[in-house]
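Left out: one protein chain. Kept in place: all the others.
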Amino acid sequence: MIEHLGPQLFNGLVLGAFYAIVALGLSLIMNLTGTINMAHGSFMTLAGYLAYSMVLKHVPFGWALVLAPLFAVVVGVVVERTLVRPLYKREPFYSLLMTFGLSLMAEEAFRLIWGPNGVPFSPPASLAGAASLGFMQFPTFRIFIVGVLVVAIVALALFLTRTRFGLRLRAAVQDSEMIAALGTNTQLLYAVNFSLGIFLAGIAGVLAAGMLGLSPTSGNALLMPAFVTVIIGGMGSLFGSIVGGLLVGIAISMTTLFIPAASEVAMYVLMAIVLLVRPRGLFGEEGIFG
Amino acid sequence: MSARKELLISAAVVVLFAFGPWLSPLVHLDVSIVSEVLVTAIAVMSVNLLLGYTGLPAFGNAAYFGLGAYGAALSVKYWQVHFIEAVLIGMVAALLGGLILAPFLLRRRGIYFGLLSIAFGQVFYFIAYRYTDVTGGEDGMQFPRPYAGLPSAHVAVSELGFYYTALALFVVALFAFRTIVRSPFGRTLIAIRQNEPRVRYLGLNTDRFIFVALLISATLAGLSGALFGLLINFAYPLELDWHQSGYFVLSMILGGAGTVWGSLVGAFIYVIGKDIISTITPLWQIFLGALFVACVLGFPRGILGSLQALGRRQPQTFGDDDVNAAFDAKAPVEVGRGV
Partner (left out) sequence: MNRPRLSRRSFVTLAGAGSAAAVFGIPAYIPRIGEAADSIKIGLLEPYTGVYAGPAENETHGFEMAAEAWNKRGGIMGRKIELVKEDEQNDAGVAAQKARKLVNQDKVVALCGTVSSGVSLSVAGVANTLGTLFMDSGGHSDDVTGKSCHWNVFRTCHSTWMETHATGYALQKRFGKRWFFITPDYAYGHSLEAGFKDVLAHNGGSVVGNELTPLGTTDFSSYLTKIDAAKPDLVLVFVQGDDYTNCLKQMNQFGLLKKYPVGGPQVELEPLYGLPPEARGGYWGIEWYYKSEKTLGKNNKVAQQFVADTIKRTGGKPPTARNAFGYITLDRLAQAMNDAKSVDPVKVARAIENVHFTSIFAGSAYYRKEDHQLMWPMWVAKIRPNGTPGDKYDLFDVTDINAAEAVEQTIAQKQAVCKLGYPG
């Protein structure tokens, strides 16, 4: 058992980084507009399929990793402007319900376009093997995933803290009416913010498609852990999503090692404990979202 | 409207359903589908109480629904209980589930409440899914339809017997629901929906009101789940899944949030509509998804809600209209004394 501890911990961190990036996208959208995007998993799957189709047309994997999420963003912006936007003024559960409906439609659409079976999608040969980490052999692709996720998270942090637009975004989360009154185009903020969330989902989707399988239902499996991650990290906190993701990843990998049967319930138990000790989540701000 | 008129019209609807077994073959429907409408309407009511009246996004009610189904299923399978006992056990199981979750859910409001409901509801789903030795896991569990449990009737409940039992229980549930939402307690819930801080200023402990509403909702969902389990003689994990909760919420919106009869109308459209579409095309998910989108964007008040808005005159007293008004704007409200 003990000899597996190191590798397992590392596995947990990789998995956690994954949940973190999905949760970050969810959080971004939720924080600014109160929209719980139930179709987040569908955007991941969409980006995965787009990348698959590109690689099939001999687009290099690296390009697909950027282009597929961008195409998903285009779809995302259209959805946001036409379907989500009218709901901003309404109670948040309407957008939850609407995106739920979208995810049902998307699943069927994927089935119609790319077929009901999974499709073969794998990382390029240069990332295919396993590399030695000293204490274990670890798949190169997983190390690559960690690298991409770290870059994405750092870039997001820089964007939000160092650019004017990012500052406005964060200010709008605090008080969007004030920002509007000061002359910022809040609709543009909403659209860009939604796009950022979808872009993160897209990157996660392409990477997940390479590591796991790619089928019409594959994105939805990652949605629930991402929700739990947001709750544990605390709504309203992006930093919380990152910490929450890592915690969930480690919790799952550790229980898989010791009590495999409880591996899925583990994150919920973690969530319950966190909420009992700290009802707003680890880094959640009091007062946001009740 | 006078109480007499309301009684008359309600009676007319009930009589219409009383003739269900004769009417449904005329339109090519099996009576069990109409039973399902009645059973589902009770679950929609449970969502309506929390979301339609109190304003809490109840996206986890499938958990109580499933607890009811499994409560009934397990008790019939292992203890060979009678029909009514199975229903009661299902309700108690759901009530206990509500008691366990309440301390977590009560702490939050709004969309956070919805997120927590989904997440905690999934725990029950995974238990049913994984605890295969008892629940049968993914395969679900099949059980025989139990005896009626009357001293004179030692026969398994027939399809027709089930229908009338479901109809009777639906009428009881609807009457109880109507009484609750028109009581001072129910009016306080509406007030909480519209402006919780103000209710708090008035010295009312809103947590306590929500706690009671949550338990009533869980019990209603449990009743519905137990009946559903007994209807199909089967309990399975997807009954507890958040998708199921979403379907309940959709049905509620379809019928009309915050209306007494909206639950029946919504359940009717959802159950019958899904039945028809899934027969015509395997692409039913697209249509269901489109229904979600269209309903939310174009028809947020639902059928009864929209009709009421059409027929609305000056708001005089508390009634369903005021709840619906709250979907558009914050209307000033009076606050009842509550429990």
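Note that the chains are named A and B in the order they appear, and that numbering of residues resets to 1 at the start of each chain.
As a convention for this text, contacts are C-beta pairs under 8 Å (C-beta built on N, C-alpha and C of every residue); 3 or more make two chains touch, one makes a residue touch a chain.
Just so we're clear, the structure is a prediction, and the values are computed from it rather than from any experiment.
Trainee: Looking beyond the chains shown, say which of B:59, B:104, B:129 or B:163 touches the absent one.
Mentor: The one listed residue touching the chain not shown is B:129.
Trainee: With the missing chain put back, which residues of subunit A would touch it? List them for me.
Mentor: So the residues of subunit A touching the missing chain come out as 3-4, 7-8, 11, 14-15, 107-108, 111, 115-122, 128-130, 136-137, 139, 141-142, 211-218, 221-222, 252-253, 256-257, 260-261, 263-264.
Trainee: Suppose we count only contacts with the excluded chain; which residues of subunit B make the list?
Mentor: 1-2, 5-6, 9-10, 12-13, 16, 23, 26-30, 32-33, 36, 129-130, 132, 136-140, 142, 159, 232-236, 238-239, 259, 261, 264-265, 268-269, 272, 275-276, 278-280, 282, 284-285, 303-304, 307-308, 311-313, 319-321
Note that only the chains that are shown with their structure count from here on.
Trainee: Please work out the Cα centroid separation of subunit A and subunit B, and write it as a whole number of Å.
Mentor: So the centroids are 32 Å from each other.
Trainee: So in the complex, which bits of subunit B are touching subunit A?
Mentor: 51, 55, 57, 59, 104, 107-116, 118-120, 122-123, 126-127, 130, 246, 249-250, 253, 283, 285-286, 288-293, 295-297, 300, 327
Trainee: Could you please specify the touching residues of subunit A with respect to subunit B in the complex?
Mentor: 30, 34, 36, 83, 86-87, 90-98, 100-109, 112, 224, 227-228, 230-231, 235, 261, 264-265, 268, 271-272, 275-276, 279, 289-290
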